[in-house]
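Starting off with a structure, shown below.
All protein chains but one are shown in place.
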Amino acid sequence: MDKHLITRGVQRSPFWKFILWILPWGMLLGWGLYGAYLCLAEGLNQTNMDNRFAFGLWIYLDLTVIAFGAGAFFTGFLLYILKRHELKSVINSAVVLGLICYSGAIAVLMVDVGQPLRAWFTFWHPNVHSMLTEVTFCLTCYLTVLILEYAPIVLKNRQIRKIPSYLVFEFNLHKLMVVFAGVGAFLSFFHQGSLGGLYGVLRGRPFAFREELGIWPSTFFLFILSAMAAGPSFILLTTWLVEKLSRKRLVKHETLSYLGKLSGIMLTVYILFKSIDTLIWINSTSPSSGFPAFEYYDRAAFGTWVLFAEVVVFGLLPALLLLRKRFREHRGWLITSAVFVLAGVALNRFVLTIQTLALPTLVFDEFLSYLPSWQEVATFSLVIAYGVVLYSVSFRYLPLFPQERELAQSY
Amino acid sequence: MPLTLTRRDILKFVGGSIAGIMVTPIPWKLLDDVSIWTQNGPWIPKVPRGALTTSFSTCALCPAGCGVQARCVNGIPYFLSGTRNHPVNNGTLCPSGVAAHHLAYHPLRLKTPVQVTRGNGTIEVRPVSLDDVLRKISVASGNSTGAKGSLALLDQRPGRTVSLFYRKQLARHDHGIYLVSPTDPILITQCLDEMAETPFGPVGYHLENVRTILSFAAPVLDGWGTPAQTSPMLRTRHSSEQNAVKVIQIDSRHSRSAQLADQWIPLKPKTEAALAFGIAHVIIRDGLYDKRVIGRRIPDFNIPGKHSYSDLIGRFTPDHTSELTGVSSDVIVSTAHSLVARGPSVAIGDGDSGGGPLGKEAEIAIWGLNILLGALESNGSIVQRREAPVPEGFSSKELSPVMGISAIPDHSIGLLLIDGSDPGDPLPWSLLERKLIPRQSLVVACSPTLTGLAQHAQYVVPTPAHLEALTDIPTIVSSATATFSISAPLLKRPEGMTDAIEIMAKVFETEGSMEDLLKQRTSAIFATRRGCVFKAGTGTTVPITELGSPDEFWTELTAGGMWTDDPIRSKPFFQFHFMGRAPDAYQRMLDAGEAVSPLDGPLTPEMLTVLPYGRRAEVGGAQLSPLMTKLYQESGLHRSSKVAVLNPATAKKFDLVHGEQGILATACGTQKVGIRVDAAVMPGVIEIAAGPEPIGQAGNEIVQEQNILELIDPDQALPWRAFRATLRKA
Amino acid sequence: MIKKGSPGFWSGFGVALVIGWLAFPRILYRSLEQPVQFSHAIHTGETVGMTCDGCHTFSNDGRFAGIPTLVQCAGCHADVVGETEAEEHFVKEYIKQRREVPWHVYARQPDNAHFSHADHVNVGGIVCERCHGSHGTSGSLRPFEENRISGYSRDIWGANISGVKSNAWEGMKMNDCVACHNENNHRSACLDCHK
Amino acid sequence: MDQATVKQSRYGMAIDLDRCTGCGACLMACAVENNVSPGRPTVNERTGTTWMRVIEVQDGRAFPAAETAFIPMMCQQCEEETPCVSVCPQNAVEVDPETGIVGQIPQRCLGCRYCMTACPYHARYYNWWDPQWPEGMEKALNPDVAPRMRGVVEKCNFCHGRLHDARAKAAAKGSREINPTDYIPACVESCPVQAITFGDLNDEAADVARQAKSERAFRFLSRLGTEPKVYYLSGRSWVQRLADRELARSKKETVHG
Partner (left out) sequence: MLPWVYEFRWDLGHIIFLGVFYSVVILIAFTLVRALIRAIRDFKNHRVDHIMWQATFEDLPTPVRACRHELSGEVANRTCPNEFDCRECRTHELFLRKNPASPGGTTPRASGEEQLFGLSFPLDRYYDRGHTWVQPDKDGTVKVGLNDLGARLIGSVENVQLPVIGSRLEVHGTAWHVTRGGADTRILSPIEGTVVEVGGPGKGWYLKVRPEGMETAVRHLLRGAEIKPWLTRELERLQFALSADGVGMSLADGGVPVEDLPKSSPKTDWDAVWGEMFLEA
């Protein structure tokens, strides 16, 4: 039915199967749109956020997906700037994932702010000292870059590429991709950092507050490193997942293994600095502002195990596994390690966003709990459904994995 | 050349238009205007613009009668504050008073007379004409004269000039009853009348003379007296000043006064009489009283061969009292000693608004203590008070007597008229309902809003709201001298509002207007040339003699002024019966003292003791500004009637945790309450506010008010300050 | 691909310009006639000889009364003075019926802006004309133009749709306030002008 | 900015916790003065808008020994490193150098709530609903304070409308210097026990400046280094120890709200 749209030389499931696959996600998307509509039309009273838990699921989601989406910039950087051609086979997929993560995050942010119609004030009257300004500027710029990176992939659709003007434009745009890769890396570097800085600068929240290095708190750099660790793992994992779901070989194992290695190296560096940072924070930053650090791990379910899980189980362990070639060569270990890397980074973002707000500041504050409302979950799933749909459509109609054709023929 | 438009041409045109639009103001101006629209959209109320003025009046929400200064825009008050130097409040206001100018906009405000039908959880209203209501009253009134029950008028703000009018009219009626809420200070007068050999009259307090206050569950630091009386005490709390007033709060509840007092003595519910006896026991045992005075003036102090006060007190040894009240004997002894050592001291009963009265015996026991402590001596802290002069024709013998609810036989009232519906003190409807002739009685309330008892009436006639109504403020119970002030309207009343006096006048087929009545009263006061007048405009107080005419007096009073009587010289000491003069006094007092606390009642595992409470002026929904959600829901500073406070141990026993919902049940019904855990609360009790919720935004739906007093078994009768209920998880 | 320079492109461009610069301002603003035609010129002219502060007064607390109320007008206009139609209309519809005139105020700022005339006139020494232009000598009241979206008077944004202004009284947006404040080294905290 | 001609003020408050009775008049006066709207039926302690909030705290002892204190808590007007100012992406929050007052402009705010997470005092409030007043009540709004809209953050600004008034009053006399008695926030005016003192901390003679230097004075979370301008006073050591967690821990008692 839609065969003429599908890239040559690759096999895609029949159209009805594709529709069957899309349908539930489409329904989830619809539900999500309804939830988001309620939040926009009725106001954020539809959420379970409140004055004390002013940031909730959405900010957590944003921080996490943007860390995961870091694969796009990191891969682009390695491929176009450092010329690591191994990554050519995943760059398109990485770009789509990046686009999904970033556009999803921005869409949720637009629901999250109370006055989206005035959101442009941030551009018109920016407070250049705010991390959120940095995030906003970089996110929008980088999203533009991602769209420009995604455009050539779309233009390479089997039908679209037949239009000479599009193809010629694509060709020329693609030649300049190094510029976008560079700009993207630059922007990503800053907004990944600023997202870390977002909480790191909160002097009033000693759980999150970190001393400044230069003009940024240490979490700025930790976020960049952890995003660089999470990005390749996310690409690895999604690629593997798509391979499983589509029952195709899409990239060579060396590529996945290489992604794992990248993740492992970055994670090792990250964990090293994270440990140093944690020690400084526990022994100096936090107590000097009147907060004994152990109290943070004294409440509800948030024991020291959280820190242990984040640094050791989901940090050191996958880092060591991924650094060893033997484990990388083994699919099971590779995938498990990647999952652990992502879990570690997701946990880090959770701790920073949710636990920070749950913890009391004033002596007579209570430890707070927060459970998102269905509208929040719906909006959350909107992004996931949107991501799955966009990825599925892209996978079906666009050449996401250049090696697929070749691998299919060598089967 | 023929004009053929290809898709490409259209695309080009569109492209050009888009490029063109970008260099016109359209997108940029729209962006700007839309964001301005989010800032000034039509759904955002516009603030009033206009001339700013200042007016004065008197707050009529509670018996204190605070002076109010209103900042107005276009003549409409937008910010209230206390009148500077006002004798009652000296520039301060309570939170209810601060937001009192909102009451005119209360969402449950009635616009026309209505017929009320109570359903399950909701109330339906049907507008009717005032004539319809009057006709119904007339029929019912005819019935009541025709021996089909009596005509009762429940005055929820007794002591006003209009109350005198009512009593006078009721006295002329064959079956007229003038009914007041049992928590009213009038009960104290009744107690004193029972104790004194000769009629005693009202009393007041010279709290400025006092160094120790022993409060028996009275909200002394939270709305009992006037702000001018309590503010100095509160300001010197925690100070090391020698002469600072020490407040000892005897309270089963961790009430606000208990929190604020210098010492809190928690006792088992309903054992106040026992503790008063226990303290008296120590004073007498250790000879800490003026034997000469007591021996001479207390006829029943010690009567050989007969049951005397000494005998009674003799039973209440510290150990026995401790057993009864749960207060340790050391505390009983030390309290008695410190009351004497740190005199002058005074004991205050009177109960708490929502919690109801202490009960007659307990009051008598407390007054006995006061006499032992010398508080009624001529230089003591309790003084006799003159009432403000009344016009001719309103002397007490021309008035119908003041009746408490217990004095009225069950099923005897055929027509019940309610003036108020939102009093300072609540009256459980179940108690009132028992007095009505089943199915044949008519209840008509005059109320600005459909709240409180008005929800139980068949017909409600809308009266002007607070600050729209003209009314006078009687003397507050704690005042040492008579006072008189007038709450003059600051707001124009809307069409269709009728003063209660006009309805009542029609019932009694007479003439009556609030303004005339108050003018008569002010003239009567003026005529005595006694006392002095506070002028709100200048913040000064001048002798009444400086005013030239009753009209001038009237003008001052209606402009937020206040008249204060000259203090009277204390009359010589009276003879008092410490147990009252009733024949069975000894037994009744003994029973009251030995009464078992509900905490010690028949124990089933799920039973606990409910302690209802309330603040004056905040038990009636119509007296809560919609903005009071700030205090009730939005800050939790005042607990709403849907929040029950428990000791953690109690909560654990009932398997409930903080924030959960529980079901409270008695034989009379069930109520859903939110559980709040508080370590300071007495184990085994549940503290719960008797009062409505404020109705905030979008709260126009009329919902039956939840009031814990509805769970009281009418058979249990008075007092209702503690009752047993079961609690389970919702 | 759209090639710049093609006629289709430029015609679209031209149409957009015409709509944007000519039609849009007319659509954006709603024109409202003032309820009464008032001539400042007659009142401040030689025969009557009133001054601005004769009607636009300050109260003791520094508040500006703004437009005079009916009471002030009734001082002279208790009955029809002169022969104009507007005068007759004013006396008949408002004075006799004791109804305040629902003027549309050209310079009305939104609720969130605080503006103290006392501050600017008494302390700043700014003359009325600086911000209100020659309004005080106008012979008639022009229609009030209300922005259909924001509800603002057009005078706030300024007569020129581009927002460019050549006189101080053309436009009273925040930028205009700020520009003057910056020039004169006056207070510049947000809350100085916002409430 | 021409600061030479205008007096530099540092408006601050001193709240005597030994006097505060938790009556809530300040809270109500604040809401009335600042046109805060009544709450919805479902509103609670965490979604409500109370620029000034009185928090009831206990010393943690059980019945019958528990002692209670009431802490009126509003924007603490931090002077240094003001946590909410630097985070706002679009300059909707600023510290007025002339008065030291932390200003919040709801009309500029986009409702990201970042400032709320930044504030350790939880003194910022978000409009989760469209503010509404019962019919007719808008006629009783304070003309000096603009109502806000849904989706923005608001907070205490020391009744800035009253400062405008005081300035206008001074301007009526041709002066730029306000009379200190003309500028008193609503909570201070309405406190029945005069527990709150307000004034210019730079003015040595002002009551508030003297109180701030008292031995009983302390500030909450002062170790964060934000230099709040709201001081609290108490002679009770357990209350003083509520200032921060290290202090609270210095005695064996645990304290909770």
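Letters A, B, C and D mark the chains as written, and numbering starts fresh at 1 in each.
As a working rule, a contact is a pair of C-beta atoms (placed from the backbone, for glycine too) under 8 Å apart; a residue touches a chain by one contact, two chains touch by 3 or more.
Nothing here was measured: the structure is a model prediction, and the numbers come from that model.
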Write out, one label after another, the shown chains that touch the chain missing from the document. A, C
Residue in contact with the excluded chain [from A:R8, A:K83 or A:R247]: A:R8
Missing-chain contact among A:R249, A:R299, A:R324 or A:R405 belongs to A:R405
Out of A:E170, A:D277, A:E310 or A:E376, which residue would touch the omitted chain in the full complex? A:E170
For subunit A, residues in touch with the removed chain: 3-4, 7-9, 11, 123-126, 128-129, 133-134, 137, 141, 144-145, 148, 156, 158, 161, 164-165, 167-173, 175-176, 179-180, 183, 186-187, 399, 402, 405-406, 408-410
Considering the entire assembly, which residues of subunit C contact the chain that has been omitted? 1, 3, 174-175, 178
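Basically, only the chains that are shown with their structure count from here on.
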Could you let me know which interface, B-D or A-D, is made of more C-beta pairs in contact? B-D
Averaging C-alpha coordinates per chain, one finds the centres of subunit B and subunit D separated by a number of Å equal to 31
So how far apart, in whole Å, are subunit A and subunit C when each is placed at the average of its C-alpha atoms? 52
Need the CA-centroid distance for the pair subunit C / subunit D, whole Å please. 37
Subunit A: positions in contact with at least two other chains: 115, 118, 121
Check: subunit B positions touching at least 2 other chains come out as 34, 37-39, 44, 46-47, 49, 52
Given the complex with subunit C, which residues does subunit B contribute to the contact? 8-21, 23-26, 29-30, 32-34, 36-37, 39-40, 42, 44, 46-47, 49, 51-52
Per the contact definition, I'd like the list of subunit A residues that touch subunit B in the complex. 115, 117-118, 120-121
Show which residues of subunit C lie in contact with subunit B when the two form their complex. 2, 6, 8-17, 19-21, 24-25, 28, 59, 61, 63, 65-66, 110-112, 147, 149-152, 157, 161-163
